[in-house]
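Note that one protein chain of the assembly has been removed; the remaining protein chains are unaltered in position.
By written order: A and B. Residues from 1 in each chain.
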Amino acid sequence: MPLTRISLRRGTSEAYRHAILDGVYHALRETFDVPEDDRFMTISEHDKADFSYGAHYLGIARSDNLVIIQLTVSNTRSVEQKKTLYRRIAERLTENPGVRPEDIFINLVEVAPENWSFGHGIAQYAVSECDGGLRPSA
Amino acid sequence: MPLTRISLRRGTSEAYRHAILDGVYHALRETFDVPEDDRFMTISEHDKADFSYGAHYLGIARSDNLVIIQLTVSNTRSVEQKKTLYRRIAERLTENPGVRPEDIFINLVEVAPENWSFGHGIAQYAVSECDGGLRPSA
Partner (left out) sequence: MPLTRISLRRGTSEAYRHAILDGVYHALRETFDVPEDDRFMTISEHDKADFSYGAHYLGIARSDNLVIIQLTVSNTRSVEQKKTLYRRIAERLTENPGVRPEDIFINLVEVAPENWSFGHGIAQYAVSECDGGLRPSA
């Protein structure tokens, strides 16, 4: 269910971008109970004039290699799970493809479980209004 | 009011993309009480390395023709309306331009009515704090 949008400066290799997508996907699997193959991700590359960032906000020294990660997810996770996700994304991306931890920016947008359709025009996560509220964790 | 962002693999025709925009717009008109001409939509095309999807998640066989539709809308619709929207988008896009129903991914992001300005720096949908809460359905 997560819909992942990543924004970068233009000019990285395909292998680099592939490693970022894989790292975020596996961090979501490990910390947000995301099922296998639940992976919907895009990357947008930007020229210098179209990618602006605070180079020192909160005392963190960012570079042009900043990776902006915006994840739309269902609103079913605790604050502790969110913290664990951020830590795991940072661990994975620093390991491969070697992003500096200062250059990892993450934002979560939360939505109701019925706000997804994964195909066929069906709301696969919607809960019938009379079934007592069972929901998949993802 | 809906702000529609569509992500696709690069390489489709303009007519194909035009039909997708029109189909989503008319489905919103039919199911979400969206007024005529309330249409704000962008498409982003992605190369293979920048567009990653689960090819079998939930048992749905997706292809490179996957259409990822993210709609930001006011938080005024019921679960039933959302289900009807997904169904109608799928019906319209399978009819024209002929997207496979497996390749239609939809996500709704909901916001408060006062979270929109349609021009002139005015919050056209904001409710005065003392007017009893009348809101346009859109």
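Note that in this section contacts are C-beta pairs under 8 Å (C-beta built on N, C-alpha and C of every residue); 3 or more make two chains touch, one makes a residue touch a chain.
Owing to the predicted nature of the structure, the values given are computational and were not obtained by experimental measurement.
Which of B:S52, B:T72 or B:T94 touches the hidden chain is settled by the complete complex: it is B:T72. The chain not shown here touches chain A at positions 7, 44, 46, 49-58, 60, 62, 68, 70, 79, 82-83, 86-91, 101-110.
Touch with the hidden chain on the side of chain B covers residues 3, 14, 17-18, 21, 25, 35, 37-45, 72, 109, 111-112, 114-124, 126-127, 129.
Methods note: only the chains that are shown with their structure count from here on.
Spacing of chain A relative to chain B, judged by their CA centroids, is 20 angstrom.
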